[in-house]
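Okay, here's the structure, questions in a sec.
Showing chain A:
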Amino acid sequence: MEEPVIFTENLTKTFGRFTAVNKISFSVYPGEIFGFLGANGAGKTTALRMLSGLLKPSSGIAQVAGVDVMRQPEQVKRRIGYMSQKFSLYEDLTIRENIRFYGGVYGLKRAVVKQKTSELIDKLELGAHVDQLVRSLPLGWRQKLALSVAMLHEPRIVFLDEPTSGVDPLTRRQFWDLIYEAAHQGVTLMVTTHYMEEAEYCKRISMMVDGKIEALDTPGQLKKQFNAESMDEVFRKLARG
Partner candidate 1 sequence: MNRFRAFIIKEFRHILRDPRTLLILFGMPVAQVLLFGFVLTNEIKNAAIAVYDPASDAESIELTQKMASSGYFRIERTLQTVQELEPAFRQGKIKLALVFPPNFGQRLNHEGRTQVQLIGDASDPNTATTLINYASSIVQDFQRKRRGSEASQPYRVDVESRMLYNPEMKAVYAFVPGVMTLILMLISAMMTSITIAKEKEMGTMEVLLVSPLKPIQIILGKTTPYLALSFVNAIIVVLIGVFVFGMPMMGSIGLLALETTLYMFVALSLGILISTRAADQQTALFMSGLGLLMPTMLLSGFIFPRESMPYVLQLVGNIIPATWFNQIIKSIMIKGVGISYLYIQTAVLLGMAVVFLALSMRNFKDRL
Partner candidate 2 sequence: MQAIEVQQITKSYGDLKALDELTFSVASGELFGLIGPDGAGKTSLLRILATLIVPDKGSARIQQHDVVGDYKYLRNILGYMPGRFSLYQDLSIEENLAFFASVFGTSIADNYHLIQDIYVQLEPFRKRRAGALSGGMKQKLALCCALIHKPEVLLLDEPGTGVDPVSRKEFWDMLKRLKEWGITILVSTPNMDEAELCDRVGLLHKGKLLALDTPANIRNSYDKPLYEVRSQDMYRLIGDLRQMPGAYSCYAFGEYAHLTLLHPIDGAEITILQYLESRQHRDMEVRATRAGVEDCFIASTLDQ
């Protein structure tokens, strides 16, 4: 089997007496679309913050893109990308300005940013709009742009936070086309959401309940295991215990 790109063993985070993340262990492999699910307060966000180097784990091991999260959190941040539906791009900047800004944040050379900008704009067919404010773009375009910008520095892992909640079905499909494409190119995508209709698109899904991973498998296997028709039902059965 391939080397995992995300690897955790007994990863734990406590805040005082409260254990937010309780000994979670899992591996994610290159090119995988991994769904990281759980209700609000299940520990999802805390786990994610540890994996992205923002929060120091209390105990356990976490390696992301070959880097130890505990020892080199700054290295982790360089190797991951992040996109959320709620916030990703500055709406009061143009497409070009947004790309330039993110290029700068990740320390890309000017020439590289320039080349990436034209590549990206060709791919998304945004040529005529490059100097338009992001605010004026349709939601679907904005999302695609946001994902591309999150991948500007060629990260091996991209975290997606509720990437398509509330989006119309067609735009959602078009967005997933992009995600599949990135995965096909070997990028690992970790999708966090509490919308099950988003989760079903992932290749494997982990479900967190009260700080623990209570289930981890493909959506199909999970449905079989819980004798459920939909992921919603899987979630309900899991939550009831």
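Inclusion criterion for the candidates: all candidates are chains of the complex that A comes from, given by their letters.
Definition applied: a contact is a pair of C-beta atoms (placed from the backbone, for glycine too) under 8 Å apart; a residue touches a chain by one contact, two chains touch by 3 or more; residues count from 1.
Please read all numbers here as calculations on a predicted model, not as lab measurements.
Student: Which numbered candidate touches chain A here in the complex: 1 or 2?
Tutor: 2
Student: Give the list of chain A residues in touch with candidate 2 in this complex.
Tutor: Contact set of chain A toward candidate 2: 39-41, 139, 165-171, 173, 176-177, 180-181, 183-184, 194-197, 200-201, 218-220, 230-233, 235-236, 239-240.
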